[in-house]
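There's a structure below that I have some questions on.
Here the complex is missing one protein chain, while the rest keep their positions.
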Amino acid sequence: MTVETSLQTAEKPLGRDELARLVARDIKPGSFVNLGIGQPTLVSNYLQPEQDITLHTENGMLGMGPEATGDQIDGDLINAGKIPVTELPGASYFHHADSFAMMRGGHLDICVLGAFQVSAAGDLANWHTGAPDAIPAVGGAMDLATGAKDVFVMMTLLTREGASKLVDTCTYPLTGVGCVTRVYTDMAVFLTGPNGVQVRETFGCTFEELQALVPVPLMPVAPEAAPAVEP
Amino acid sequence: MTVETSLQTAEKPLGRDELARLVARDIKPGSFVNLGIGQPTLVSNYLQPEQDITLHTENGMLGMGPEATGDQIDGDLINAGKIPVTELPGASYFHHADSFAMMRGGHLDICVLGAFQVSAAGDLANWHTGAPDAIPAVGGAMDLATGAKDVFVMMTLLTREGASKLVDTCTYPLTGVGCVTRVYTDMAVFLTGPNGVQVRETFGCTFEELQALVPVPLMPVAPEAAPAVEP
Amino acid sequence: MLNFMDTVEEAVAGIQDGSTVMIGGFGNAGQPFELIDALMDCGAKELTVVNNNAGQGDQGLALLIKEGRVRKMICSFPRQSDSWHFDAKYKAGEIELELVPQGNLAERIRAAGAGIGGFFTPTGYGTILAEGKETRIIDGRGQVFETPIHADVALIKALKADGKGNLVYRKTARNFGPIMAAAAKHTVVQVSEIVPVGGLDPENVVTPGIYVNSIVKVA
Partner (left out) sequence: MLNFMDTVEEAVAGIQDGSTVMIGGFGNAGQPFELIDALMDCGAKELTVVNNNAGQGDQGLALLIKEGRVRKMICSFPRQSDSWHFDAKYKAGEIELELVPQGNLAERIRAAGAGIGGFFTPTGYGTILAEGKETRIIDGRGQVFETPIHADVALIKALKADGKGNLVYRKTARNFGPIMAAAAKHTVVQVSEIVPVGGLDPENVVTPGIYVNSIVKVA
């Protein structure tokens, strides 16, 4: 398969911060965004003031600011990861049912989540390893996966053992069905949806090398889906 | 049938204000109450400060005060009948879904409603004459009938034509099924429920005279259901 | 995306023929009179309107109905002493009516904003308003299945907005505003005052700005 010119590449795989920077750049100005616990939280470090992004935390706040430090720390002001955060001007507080109604009602533009696996159809597995002795814990993952207009996943493409986390069918228990719209990995950015998996960018590998690693058919991105901004 | 001693009587039928006074007296201290449009609104005139009754209006307020007059009139502060009212200390405002959740969730102790008909089983008909050319309008009647812990009806016992409004089966379209617990009329107070219709008090008629007017079997009140306070 | 508009005409410009439009207010309290007038002027027709009532007197929603711009009303209490324009259209068979108990109306609007696919409620069970609807007995009580009411546009009135679109209301004028703002794809708000970002206490915001698209100050 010939790689079309719209497919962008970088010389080497992206680190976690570079990936977070890339996700941050792709968020449209004025968006309302929920950043999941862990790697997705890094995205907040790269959001620019001129983007005017409003962060939601599902424990009851819009307009969440950066992590609190020193005297800013207030036990009554935490994020979904239970980390003390700050309040930006124009913030608002609400109870849990109102907060999840906001998420579940489709009002958040984007949520960014980590994942164990994403399927070609956009199924997400990120809450449970399925190990028989594991204590299950789901939190807001299923609501986030199902409720946001766009669900972006951030993950390494391969497990430590070298297996692709982008899979034909998830083997881990699902978080949501057909919900993921983009997958940001260290080696490539994938667009998932009813038309199959498109590759928007590769990092440190060619399209053909990428296809050899991933057990689902890949297509180069359709030109209209290419990023508007140069990386 | 012999009338038991617990059945109270008065010499003549009660007027609207006397009936409102009786209903007001029967409301337990500390109750949260919704008074329907029309005759039930009169009850508020007879509530005593020491009863500490909190009035709910379904358009979004607890702690409603008396009708507004003169300079008190504020277009943003109205009751469910769209009449300007006042705010008492300790009031609160909420939106329509929260206000009806309060009612529908069983949190109001009593709602007082008018009626076209009440059946022996406590079915209520108070919103629609059923006339083929009538424009139907229901408002909050069905929510009030279904949601409050106790539904008291205030009405004249007889229509202008002399027919009993306490009936075996409602012929008007229903508002709610089995929801009415007491019926306050000019001629008697009835307790309705699964055990049939009990007469608590008569006004200007004997139990036997009352029974002759009402097409459902009546029982004198069981002693434990008699009013705690002398009228 | 939030926009501050200079005129009510701009604020309602996106409303198209066939739209479902929620209009806030209960009685005169919270009614966005100026936005309704602008909707009248913008010419959109074949509207489905969601409001507690069906217009009063010769103004606002009543005028929209009189001019034949409303195909269907979803409301709880259309019949009032001064609802003559609705009454006439209804009796002439020129307007469709979906009559909804007021609490079901509020809960169905809330459900749309909250992403609920439908719910069971005891309200209306055993009445003609439940005819044709799915019912079931839950915990010994008959209940009726009710579905969300979504809208293309909501026109509401608030007291103040801040620069982020956060809203506060005044007394019983709050009524349907917060739930309609969440249930519509596009929410237009008329306010008495616009304050800077930071001008509203985050504890007291009633409608977060995420639910608001267009704001216009009405003197």
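Before moving on, here are some points about what is shown:
In this document, chain identifiers A, B and C correspond to the written order of the chains, with residue numbering beginning at 1 in each.
In this section, a contact is a pair of C-beta atoms (placed from the backbone, for glycine too) under 8 Å apart; a residue touches a chain by one contact, two chains touch by 3 or more.
Everything numeric here is computed off the predicted structure, so don't read it as measured data.
Within the entire complex, contacts from the absent chain reach the displayed chains A, B, C. From the options C:Val50, C:Ala111 or C:Ile215, the residue with contact to the unseen chain in the full assembly is C:Ala111.
Annotation: of B:Gly70, B:Gly90 or B:Pro132, B:Gly90 touches the absent chain (contact as defined above). Touch with the chain omitted from the figure is made, among B:Leu19, B:Ile78 or B:Met102, by B:Met102. The hidden chain makes contact, of the residues A:Pro13, A:Gly36, A:Gly90 or A:Gly176, with A:Gly176.
Within chain B, the residues in touch with the undisplayed chain are 30, 32, 54, 56, 61-63, 87, 89-94, 101-102, 104-108, 147. Taking the complete complex into account, residues 107, 111, 114-122, 136, 138-139, 141, 143, 147, 168-171, 201-204 of chain C touch the chain not shown. One chain of the complex is left out; on chain A, the residues touching it are 57-61, 74-79, 82, 87, 93-97, 99-101, 103-104, 123, 128, 133-143, 146-147, 173-177.
Keep this in mind: only the chains that are shown with their structure count from here on.
Centre-to-centre spacing of chain A and chain C amounts to 35 Å, using the average Cα coordinate of each chain. If you average the CA atoms of chain B and of chain C, the two centres end up 30 Å from each other. If each chain is reduced to the centroid of its CA atoms, chain A and chain B end up 56 Å from each other.
Shown for chain A are the residues in touch with two or more other chains, of which there are none. Touching two or more other chains at once are residues 110 of chain C.
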